[in-house]
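Complex shown without one protein chain; remaining protein chains in place.
Naming follows writing order (A, B, C and D), and every chain is counted from residue 1.
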Amino acid sequence: MTDATLTAKPALSPQQIRRIAWIAGPVLLVVVLTLLTRSGAIGPSDWTYKILVDPFVTMWSLPDLLIQTLWEGFVAGVLYALIALGFVLIFKASGVFNFAQGIMVVFAALSLIGFYEILVGRLGIPAGYAAAMVALIGALGIMLLLAIAVERIVLRPLVNQPDIIMLMATVGLSFFLTGFGELAFGGNPKVMITSALGLPTGSSSIDVPGGRINVQHLDVAAAIIATILIVSLGIFFQKTRIGRALRAVADSHKAALSVGISLNQIWIIVWFTAGIVALVTGIMWGARSEVSFALEVIALKALPVLVLGGFTSIPGAIVGGLIIGIGEKLGEFYWGPLMGGGIETWLAYIIALVFLLFRPQGLFGEKIIERI
Amino acid sequence: MSAPTHVTPVAETAQDLILAVNNIEVIYDHVILVLKGVSLVVPRGGIVAILGANGAGKTTTLKAISNLLHAERGEVTKGSILFEGEEVQALSPNDLVRRGCIQVMEGRHCFGHLTIEENLLTGAFTRRDGKAAIRDDLEKIYTYFPRLKERRNSMSGYTSGGEQQMCAIGRALMSRPKMILLDEPSMGLAPQIVEQIFEIVRDINSREGVSFLVAEQNTNMALRYATFGYIMETGRIVMDGDAKALRENEDVKEFYLGVAEGDKKSFRNVKSYKRRKRWLA
Amino acid sequence: MFYRDAGQYKTSYAADMAIFPLRQDRVGIAVILLIAYLGVPLLAGDFAISTVMLPLMALVPAVIGLNILTGYTGLISLGSAGFMGVGAYACYKLTTLFPEVNILVWILCSGFFSAAIGVVFGLPSLRIKGLYLAVATLAAQFFLQWCFVRIPWLYNYNASGAIEVPLRTLFGIPITGPTAEVEVKYLVALTFVVILAWFASNLVHGRIGRSWMAVRDMDIAAELMGIRLLPTKLLAFAVSSFYCGVSGALFVFIYLGGAEAGTEFSIRLSFLILFAVIIGGLGSIIGSFFGAAFIVGLPTVLKFGLPTIGIPITGAVAEKVVLMIIGALTIFLLIVEPHGLARLWQIAKQKLRVWPYPY
Amino acid sequence: MRAPSPTDIAAGEVILAVENVSLAFGGVKALTDVSFDIKKGEVRAIIGPNGAGKTSMLNCINGFYHPTEGRITFRGKTRPKMRPYEAAAGGIARTFQNVALFKGMSTLDNIMAGRTLKMSKGFFWQVLRHGPAMAEEIEHRHFVEEIIDFLEIQHIRKVPVGKLPYGLQKRVELGRALAMQPEVLLLDEPMAGMNLEEKEDMCRFILDVSNQYGTTIALIEHDMGVVMDLSDRVVVLEYGRKIADGTPDEVKRDQAVIDAYLGVPH
Partner (left out) sequence: QQDQIIFVSNTYRTGPFSGSGIPIADGTRDYLMMLNARDGGINGARIVLEECETQYDTRRSVECWEQAKARGSVLYAPWSTGAALATIPRAHIDKIPIFAMAYGLSPAAVGETFPWVFNPPMTYWDGASIWIQYIAQREGGFDKLRGKTIGLVHLDAPFGKEPIPVLEALAKEHGFNLKLYPVNPTEMQNQSSTWLGIRRDRTDWILLQGWGAMNPTAVREAGRAGFPRDKLLGIWWAGGDDDARPAGADGRGYLSISWHQVGTNFPVIQDIIKHVVDRGQSQSPRDKVGENLYNRGVYQGILIAEAMRNAQRLSGRKSITGEDMRRGLESLDISAARWAELGAPEFAAPVRLTCQDHSGHFAGFMIQWDGTKWGRATDWIQPERNRIRPLLEEGARAYTTSNQGWPRRTEACDQRS
């Protein structure tokens, strides 16, 4: 090869240059910071040190805490992903942003406990696994009824309306369900029937460098169940005829109607599936504290997860969940104290916002088509 | 123009009508009256054209038939629509598709985020005759529209206007209907393709016996391929007749075909006597 | 029958472009203003004014503001309560730092602080669209709310962490603080509302309003026609946040009279405002009034009204039932008329115009 | 009516020059090495089969797409990364293949929106909507009413355009583009979905604009009758490449064009 051919080709495409800058930048920053701290130019009381160096020093010196934080972030992420999954299903299938998903979680969990209490308390069936399973079926039945009712009463008359109208209809739905739920179940918090459902409750300590970490069996179970759920739903919606129809409906109600896709049937399927996801979510979150209407606000956490992963992507829900979960735990734990703590409330949104600036449709979202 | 009297085509008797629309009235938004008593029939295996100016109500008529009006806050307030002898107003659009009546909507309406091929496959949503048959039909569509085959893996939102139009027509064909309601099939298509589309219509019509109701602006084309035509104006049928008879009609000739006194007019020399020119006068 | 446009010929474009082209409409507005300024303070009781009219007046600017952003410009925001909070805190800081300046000036000024913050959080709107943007505005909501709790300077290091509204007067008459009469507070708020609504309606009917709507309906086409997206969107954010800011100041200074703003200006309020915008009608100033009346008035009317007409529900049960009714009514309204109460109003007028013929 | 004679065109200056423009989306090549020019005052047609790249060409011209290679010179200036609003400010207006009106606004407001660039009164006056702002508003309203009269759409002045039938929407869109008083008007299939009578109307509007204002027009259209009658010169694209360029008569007889597009000689 001659010199001429070498110079004739542009050395690097702009994209490659950008990529290199992305990698080189942080590396350079780390090197500079290390040099500065080593030389004593910035000391432990400087702001730059506190923000840019100290957290990493802590991570390094207390690896057990780092691992524990990552684990907690992972678990939180999985649980966020579960809620987000409920949103994704409905959005994917109808373009509706279902604001009522949060209350559906509460509703599902409360029906489960309600059935169980009736079975055990009034009907005298021995407490335990059998009763829990019957209650589970009852709760699923309620979610199916809910799906049918929602389709009949809310969605069917609102076919082909703009997104924001549908969004508000689901807000109305969430009001209704909140009122109805509190009337039916009372406002008292309830204890989740964790052990009757056969979920593990203990915890184990695992030795890691620098100490030990504590892992709740429940969290492990939650992670496993969530993964199974997400993978199977992903396959169902990606690979089947129904899956394609769902995406069509989300694109345009009108066109979907015109090719003979039954919106009614699709919506019932999807809302029921979202109901199942809500039930699972309710069980998992409920088992971590208690089931009360306060749980509804957790659903807001699914929003940044959702935009990060992309509204329409099932894998996006899980990846987004993990990024948000781990990101916010790390942020709160290592940087939160610098700002007086409690930054978890908005950190997730800021993380999502930053990602969005680079990918406006989220990591896995469908491209926003701009054509004229 | 002739008086709005409606003459039922003589040859047809009730049983071989695939579609009969009797005196329907359509209202949008509870206040806007658009169709004021429209009646028309399509014989089994026929190709019927609806012609008329912009806003005459062609699209509305087709939507009323396919029951897509609800989605636009419109409703049929009077009259009845019979498909294969049965009232269909109470059916949902997908039931109608299952029964074999499908509409190709004006303005394409492809699923932008689905690829061309996926779009075509959604057309087969109501079919139950197995993957192989669907594959075959897909290939058939691709032979009709080779351009679609080239772009089969592109998201339809990114394809050109004409490609989307082909996709929409192909998608409807995928459902193997008995009757297709075509709304402005030629819009935005290159002349060659327009010709081709009407050839396809005739082909399917004669080989598979599919009936067509075509709303079309390209009067020339439409009357060449249709057997019967209706002309609409402001929500009423103002004229109907055999395609051939319509082609011969002087009014139609002047206003829709652009041949006055036997000559084709040039667009450069449009008469504008009735038109004031106030452009910065 | 009396509502006809027949015989009213517009002889100039100015007349045709008037916001209320019909004489009957103009008379109607005058009557409404008269009722609002004289009828309500004279006839309505303290209870009605302070539980319905005051919160209504305090919220209307925010609803108009969000309507400008969402209804006119098509940018969904869930951060309105946060911007209201900015207004409230700005007003509090300003009036405690400079007590000698009249509070009315500060209420208006607090809008500018809110507008500035709004512009900052509006920046991503160039790239982020639709529901994605809605979620991004949540970042503003939660971040601002966190600031209200975390930055003690904002509430003058009060041990209680809340704003306490001081006594302020106009011509010697108390207009804020505990001793102010509800009627006076009401008239002050009403005046703000009238002026702000008038300004908003001017804006949306002119060039700026048209650019907003163009961006809403088809941003690409708007840009191809020479409308620059970023400045247009940012202006919408600024104006919207300005309205929210004034609303927040009114909310605390005129209505609540002291607030634990961290919880008051919460996401719940943001949703309520969005709710009002949609129920009232996207892209309609008058709809903003209807929407605000719906969300403020309906719960109160139901809660206190149902028992008086003999339906014996009180306390918590009432609350639950009211929630259910509101939910159901919302869905019902959206089904009947997705364009909101404003459209129903229009249709009613339309029917009146052609009465007694149906079309 | 005065049609520009061939000599006019030969003498006319080039207002817009497209040089070796290529455009690719990932693997899809929408345009490959296309060059042509548009002269001041002429009606320039762009034709070609579906998917040939006609719309993409217009998108490049007004800055919505940026060519991957080549350059576009407008009035002697070349701007590699021109933004759409810069093109508009420079005097390029257009209509769209899939009607891109502002659906929620009335006809009048749509056309008024076309005047945005020409309006200057600031925020303060807008808030008051009195004095200068109102005067300006009325002045532009006059202009817009002219267009409305011209296009004969008086009766739909206050109707939200979303509810108009397709053909009228296209007409309103033309009105909106005219309101910008453009130097160059790009029309993307302005007559699709119209019947003969309406096409005639549209043709007349286009010719009038061209004659009275000397507005340069680039026209995409599939109706060969219209193209042949209206245009001064035609450029033909196929698969993103230019296959012919010349007067309508030349193009009509070009075998490549017949094979690729016309099917039968017209």
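One rule holds in what follows: contacts are C-beta pairs under 8 Å (C-beta built on N, C-alpha and C of every residue); 3 or more make two chains touch, one makes a residue touch a chain.
Predicted, not measured: the structure shown is a model, and the values here were computed from it.
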Visible chains in contact with the missing one: A, C
Identified contact with the non-displayed chain, of A:Ile42, A:Ile118, A:Ile298 or A:Ile368: A:Ile298
Touch criterion as defined above, residue of C:Tyr72, C:Tyr89, C:Phe113 or C:Trp146 at the omitted chain: C:Trp146
Contact with the hidden chain (one of A:Leu62, A:Val208, A:Ile242 or A:Ile368): A:Leu62
Absent-chain interface as seen on chain A, which is shown: 58, 62, 65, 68-69, 72, 75-76, 178, 182, 186-189, 191-192, 201, 203, 214, 216, 285, 288-290, 292-298, 300-301, 328-329, 332-333, 336-337, 340-342, 344-345
Touching residues on chain C - with respect to the absent chain: 45-47, 50-51, 55, 96, 99, 142, 146, 149, 156, 158-162, 164-167, 177-179, 255-260, 262-264, 266-268, 300, 304, 314-316, 318-320, 323
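In the analysis below, only the chains that are shown with their structure count from here on.
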Chain pair with more C-beta contacts, B-D versus B-C: B-D
Approximate Å spacing (C-alpha centroids) for the pair chain B, chain D: 28
Geometric centre distance via CA averages, chain D-chain C, whole Å: 42
Centroid spacing, where centroids are CA-atom means, of chain A and chain B in whole angstrom: 46
Residue numbers of chain A (touch at least two other chains): 372
Of all residues in chain D, the ones touching two or more other chains: 55, 64, 96-98, 100
Contact set on chain C toward chain B in their complex: 347, 350-351, 359
Touch list for chain C against partner chain A, complex: 70, 76, 124, 127-132, 135-136, 138-139, 142-143, 145-146, 149-150, 220-221, 224, 267, 271, 274-275, 278-279, 282, 316-317, 319-331, 334-335, 338
Chain A residues touching chain B - in the complex, by the definition given at the top: 159-160, 241, 244-245, 247-248, 250-264, 366-367, 369, 371
